[in-house]
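Subset of chains shown; positions unchanged.
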Amino acid sequence: MKRIGILTSGGDCQGLNAAIRAVAKTLYNYYGTDGVEIIGIIDGYRGLIYGEHRKMSPENFSGILTMGGTILGTSRQPFKLMRVVDENSVDKVSEMKKNYKKLNLDCLVILGGNGTQKTANLLREEGLNVVSLPKTIDNDLWATDKTFGFQSAVDIATNVIDCIHTTATSHGRVFIVEVMGHKVGWLTLYAGIAGGADIILIPEIPYDIKSVIKTINARTESGKNFSILAVAEGAISKELAALPKKQKKAAISEMAYPSISYKIAKEIEDATGRETRVTVPGHFQRGGSPDAYDRVLSTRFGVAAAQLVIEKDYGKMVALVNNRVAAVPLEEIAGKLKAVPIDSEVVETARKIGISFGE
Amino acid sequence: MKRIGILTSGGDCQGLNAAIRAVAKTLYNYYGTDGVEIIGIIDGYRGLIYGEHRKMSPENFSGILTMGGTILGTSRQPFKLMRVVDENSVDKVSEMKKNYKKLNLDCLVILGGNGTQKTANLLREEGLNVVSLPKTIDNDLWATDKTFGFQSAVDIATNVIDCIHTTATSHGRVFIVEVMGHKVGWLTLYAGIAGGADIILIPEIPYDIKSVIKTINARTESGKNFSILAVAEGAISKELAALPKKQKKAAISEMAYPSISYKIAKEIEDATGRETRVTVPGHFQRGGSPDAYDRVLSTRFGVAAAQLVIEKDYGKMVALVNNRVAAVPLEEIAGKLKAVPIDSEVVETARKIGISFGE
């Protein structure tokens, strides 16, 4: 009898349940429902640290393909605190190892984003058998072309821009849609193109507010009475980007606005006299049913991860490489961030149809 | 040859174009395309004041049924400034009368919310022939059971709550969705019920933060690890609601948060220790294609308004009364607000399934 643990960690996103289902279905199909026991670890690594889990049965994985969120619960467990002993003298890493042994697991399947993969690699280094899957709406995981959750989040952010479009044109206003993404701009870039934004500001390409204003004024002069900006949470001005890391952080945390979009809005209003509004869809972008694209991708990843478990090919993350599902050693991934290449074809595509990056 | 003006005023919403189309199609069908000329007034009353308009043709009204926004443009022209002479010595009311005469209009069809209806009534008092339609996502117009735009906005706010639901359950968090509505809670009430919110806070029912916290704690104790609050922009605490009007206004404007939801979130976090997040979909709620419900309602209103024009039955707003389209004298409507009756059947419905209003 095989015993496989499974956990989801970090911010939730669309497709987690679809991936969990695919892992389970593949294992049950291969080993038979009597040949494998699946242990759900509750609320991510926290459950592994504190020993919270439940024995799953095939019924638990039925009907969850279309469900948002994760049936296992999740929590954020910052990697940098993983080796820190907590306030109750709990040594997290040794607790996780202890619980893994106690549960008598053959392997632990881990679904998560960048931080999660780092901890997965740490567990691998500690001798545990782990297999992982790349989930995040940010699409910022190294070694995979796409993460699941990303496309569904693009759909939602695009829909928001679509709706804002009709109100922007009716009122002749400037509108900023703040899209999730503190470190990378994938989501903003794709939703911005799909939604027909006029200006896209992402962390990878620091903006010059004068350039932004110039673009808006040029539109006004050409008779276009509105402008739409898709702005990533982590958009940053050239001045700020040029600062040393510490000063930059300080400057951001001292910003007198709820978020960067409000600052940009104020600057646009002051410079152009145009009414400028901000919309922040926020967590809305990571919830709800996965779209068809993510359901297929999650299923492919889930099957591939189960296959690694079956083949005892541990220590790897499944990934999409040139449209094919591959397996990449965790040590090659951990700690790396996949940012938008500033001269990539998609960025160039945007530039060529006249979208400004505020450069 | 009849000459009919048409304008949309105030915040845009779904269904404006569907209503405009119905007005135009009915007039063209009745008078023939050679028997009526439709004059589009640009950007609401502003266009009437400053004489901006364009001659419409039947093609302009084709294919707009599903479009959000308004093809005529709109602007906010506060009623209280209508009788004020502006900085260029423009006397707005007399300019509007002058332009109405100059355009040689038989009637002016006006689509708008509460402020718009007040100005429509003013124009009626000044002797112009007007017919109006009730549009607003707020559903706060007196004399009509429903306004168009409302149901489409309910759809969007409900969808946001749906998405937040999956993320709230996965993370075991408290989530606040701030729904549009400064003065009335219709949108929050309906979206809250439709989205399965646990707590609904609306302006009509001032809340007690202790009651809100008690409900959240009771849910936690009963094993429900998350709570969803649908909070209207104009939600107000009992303390504040009890203040005299001036002090209340001052207290609200001095609030140290971007909006009321952030204040409530802070209070919940402090009292319960539960992570509490806020989502503010904002203008997103008034954009995009009208839903099927609003398309039918807008079309019915548009046809009925055109019928009033044809019958020279001026000075009235079309309205939905007991599922039938009726016409109500503008003087009976102007200046009245339709708030949610605090013991209405829908509010009682919510209470009976265990939704708390923070009372």
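Letters A and B mark the chains in the order given here, with residues in each chain numbered from 1 onward.
Following the convention adopted for this analysis, contacts are C-beta pairs under 8 Å (C-beta built on N, C-alpha and C of every residue); 3 or more make two chains touch, one makes a residue touch a chain.
Remember, predicted model here, so these are calculated numbers, not experimental data.
Whole-complex copy count, one sequence throughout, 2 copies displayed: 4.
Note that in this section only the chains that are shown with their structure count from here on.
Rotation angle relating chain A to chain B: 180°, from a CA superposition, given to the nearest 5.
Here the CA centre of chain A is 35 Å from the CA centre of chain B. Listed in rising order, the residues of chain B touching chain A in the complex are 8, 11-12, 16, 43, 67-70, 73-75, 156, 159-160, 162-167, 169-172, 175, 225, 258, 277-288.
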